[in-house]
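Only one protein chain is missing; all other protein chains are in place.
A and B label the chains in the order they appear, each numbered from 1.
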Amino acid sequence: MTLTTCLLLASALFSVGVYGLLTRQQLVAVLVSVELMANAANIVLVAFSHFTASPLGQVFTLFALAITVAEVAVGLALALLLYRTHASSRLDAAKEMNG
Amino acid sequence: MSLLLPVVVFAPAIAAFLLLAIPDSQKAATRAVSLLGATISLLGSIKVALDYDRSAGGLQMGYDLPLLPTLGIHLNLAVDGWGASLLLLTGIIIFAAVLASFTVARRDKEFFIYLLVLVSGVFGVFVAQDLLIFFLLYEIAVLPMYLLIGIWGSSNKVAEDGPFRYVWSLLDVGGREYAAMKLTLMLLMGSAAILVGIFWLYLEAGATSFDLAELARHEYAEPTQLIVFPLFWLGFGTLAGVFPFHTWSPDGHASAPTAVSMLHAGVLMKLGAFGVMRVGMVLLPEGTHAWAPIVGAVAVINVVYGAFSAMSQKDLKYIVAYSSVSHMGVVMLGAATLDSTAWNGAVFQMFAHGVMTGLLFALVGLIYERSHTRIIATMGGFGSVMPVVALFFTLACLSSLGLPGTAGFVAEMMVFLGAWRVGHPIWAIAGIVGAFVTAVYVLRASRTIFWGPGPSEKFEHLHDAHGSELVAPIVLGAAIVVFGVWPRLILDLIDPSTSANLAVITRVIGGGQ
Partner (left out) sequence: MRSPLSEAPLAALVAVLAPALAALLLAVLPMVRRRGAPAAWICLASSVASLVSAGLLLAGQLGEAEPMAWTTSWLTLDGQGLGELGVNVDGISASMLVVVTIVALCVQVFSVSYMHDEPPDAYGRYFTYHALFLFSMNLLVLAPDLLQLFAGWELVGVTSYLLIGFYYRKPSAGRAALKAFWITKLADMGFILALAVLFTSTSAFRFDAELSTPLANVVAGLLFFAVVGKSAQFPLHIWLPDAMEGPTPVSALLHAATMVAAGVFLVVRADPIFAHAPDTREVMLVVGSLTALFAAGLATVQTDIKKVLAYSTCSQLGYMVAALGAGSTLGGYFHLTTHAFFKALLFLSAGSVIHAVHSNELADMGGLRKRMPLTATAFIVGSLALAGIPGTAGFFSKDLVLAALEGRMGWLPYVALMTTAFLTAFYMGRVVLVAFFGEARGKADHAHESGALMLGPLAVLAVLSLGVGYFGAHFAEVTATGEYHLHFGMTPAIASGLALGGFALAYAVFGGGRDASGVGVLALLDGAARSALVDRTYEALYRHGMLNAAAAIGWFDRYVMDGLVNLSGWLTLVAARSLRRLQSGFAPDYVFAVVLGALALAAWGYLS
């Protein structure tokens, strides 16, 4: 397993995330896509950490995971709120901010 | 290190801070604290003017507090002769303005807070020796205006006829929010130009601080001089009402509450002129030299154009506002001559116009509070019912048209003499014509308002100024006469600084005019 394979895996994961982010309308699906992108970044960090023998990347990944948990909590709370106020968890329901 | 200057500068701000702790219902206490802050500043500025060593000249009473030493930013306050005389002006005006605001009824505490914070900024600009602090205080002096006009101002939509009615109504022309917005936006545009200029000079000089003296020691390259000077001229000049960036002034001054008009026309416009001379001209002698003919020509337009515009106005406050545009033109005219006579005159004109226009706005406020109209055609015969107001109004008018014995004469005379001496007879003649036109429109207005058979029935009940209302006119009127009869009280302050600042310029441009 080389660094390149790891990076390819990460980019694939990231692209899937981006695709999901751009096409999905369900807020929960969007959240999942964002998680995919975040984890792609985590994979890059861990991979570099492994191949350069520096623990810094892994430490940072752990930190990022903790943050992600909080982020998901907020995201799900938002999804719940959106459902309550707009009777739907689709993003196009919330368009009050259009110009 | 003398604490006098920080006291003068920050006393109003501290008073504003104290006001936060006073409950809204305590109207008397609000006014007492505000007046106390203003009084301390006034007394302090008088002490500065008295203590300033006129024979030594230069910067005195320094106070230096490093704020951000790593960036070389110091709270560096010191006063020169120009600063001392303008401090005195600000002290007089804020004292009168606070008194004139005693009648503010709605949200008065906030009003006084903004007013006092603003005036701290004004005091600061005149003594700040660090260009960044100078700029910061300049902004503090300008920004509260938005709230003061937007909240406490008065709307005066002049009924528009013809094709413009629709467009004007779209833009809400004449509304107080419109006036506040226009004033703030135009002045901020000026500020942006100034900030660019300041950083440009800082970077080119490779300076370690924003100290004015340090920046002044560097000789800037010619392109810099030629580009940055107009930035300063138009940037500061917007606040001084330089044509064509003067149009915020009539609407702004007309919409503002009395005290704000007094402060704005009386002192803030001087910040602009002071900035042009103290920062623009002294830091950039070659740029000044190259641009001076244009500065002077534009000032001539200001003088004559402002006077004629004033003549065509129907609203009393607009007349006074346009007269400020015209009189500030005299200041810029004096500045553009690069001659010691005219520079003395220009700085003296800042003082004289400040006191005079402060008095005019205070009186217009008094008249408006009583008659609820500012359209002069509807007035008439007010002299019979308010003789004291008429007396002070006449005094202010006479100073405005440059009558000997009032402060206005000394200022205008010296500017005209200087302009002629350095070979700009056209400027001098235009200035004199402007003074003549001023005589026509101020006396015409004064006659319409005060003379003629007694007031119409609607205005019969009007009463004269009395009690605390009299304090502001008396203070300002006395200043007009005292400094007009014995101008050396402040000319002796101004003169050494004029020589010192002018020496910087003549040294670089080789003494040529």
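Rule of thumb we're sticking to: a residue touches a chain if its C-beta (ideal position, glycine included) is under 8 Å from a C-beta of that chain, and two chains touch if they have at least 3 such contacts.
What you see is a predicted model; the values in this text were computed from it and never measured.
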Touch partners, limited to displayed chains, of the chain removed from view: A, B
Hidden-chain contact residue, picked from the options B:Y138, B:F210 or B:Y305: B:Y305
Contact with the hidden chain (one of B:L215, B:L239, B:A299 or B:L491): B:L491
Hidden partner chain, residues of subunit B it touches: 164, 167-168, 170-171, 173, 182, 185-186, 244, 246-248, 251, 305, 308-309, 311-313, 340-341, 344, 381, 383-384, 387-388, 391, 398, 401, 403-405, 409-410, 413-414, 416-417, 419-421, 425, 428-429, 432-433, 435-437, 439-441, 443-444, 447, 450-454, 487-488, 491-492, 494-496, 499
Hidden partner chain, residues of subunit A it touches: 18, 21-22, 25, 30, 91-92, 94-99
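Methods note: only the chains that are shown with their structure count from here on.
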For subunit A paired with subunit B, centre-to-centre distance based on mean C-alpha positions, whole Å: 58
